[in-house]
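There's a structure below that I have some questions on.
Every protein chain but one is kept in place in this view of the complex.
Up next is chain A:
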């Protein structure tokens, strides 16, 4: 690192410029990741937060929950299977509700299940549901001015009362979810189960192939537009990683080319190739860590001023993973220069000979 640090200090402007580019790209990666996570949560947090192991849907529905039609008898059968700890129904209805019979309307996704269902989320304000006309709502509705005790009216027939707000985010298809007890309704969309993980294969056999038995993660794919949304954002992120690698590759390639003579001299004086390689990798790691640090700060700053409604979600885990990935990609970018350094012949230090 002796050479690495001194060179960085000596050629500050040159390295500041490349650093600036890396900061911008890294920030963009963090922001788009935040957006992808945010949109994902906005589209699917109600499914992601379900306290269940597997979701069963009608095979014909191809994982699109609202198209899956299952009878209550099937739910009873599944709940009898050995190894299934608990089974509850889930039906999803996309509705428009009028608030307290006023002009205020909100789109909501009704998640219909049983009164004692494991699907009912923990409540952070208000109380759990006790009757069929009571609902637990997603906290986003609170931002829209809805309070505990307000009523949601659906057309002529049905009036529900908000009795509590869910602890975690509960969104489905960019819509707030309200959980409601649907009684013993005959047709349901999906069966959710908690199982003894060691008996999953047996359970799968018993369920048969008229149902798709999938994890929550897999069930997300059936949410309209979920996969497309995530795929396009992930594509951008992948491209940004590729850009990072190429920008660094080009930069260090040119720099190494310029420093050919120096590397020749150092090798002639007795520097081992590994020593020179260590210094280059050291430089790349140092620059990357510094730039990633600045980019994290920048991203947190931007996140702080984004409007609350914006689907944007940063997690510590996610940021650490992304940071490590950027670091790895940077080092890969420097690989081309490493090969150059290895190939330089110390005889180049002596002019005219051996060339």
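Worth pointing out:
In this text, a contact is a pair of C-beta atoms (placed from the backbone, for glycine too) under 8 Å apart; a residue touches a chain by one contact, two chains touch by 3 or more; residues count from 1.
The definition used in the following text is that contacts and distances are computed from a predicted model.
UniProt records the chain missing from this view under the protein name "Putative hemin import ATP-binding protein HrtA", selected from "Cytochrome C oxidase subunit I", "Putative hemin import ATP-binding protein HrtA", "Anti-sigma-W factor RsiW" or "Glutathione-dependent formaldehyde dehydrogenase".
Screening A:69, A:206 or A:265 for touch with the missing chain picks out A:265. The chain not shown here is touched by just one of A:11, A:85 or A:300, and that residue is A:11. Although one chain is not displayed, chain A still touches it through residues 2-3, 6-7, 9-11, 261-262, 265-272, 275, 346-347, 349-354.
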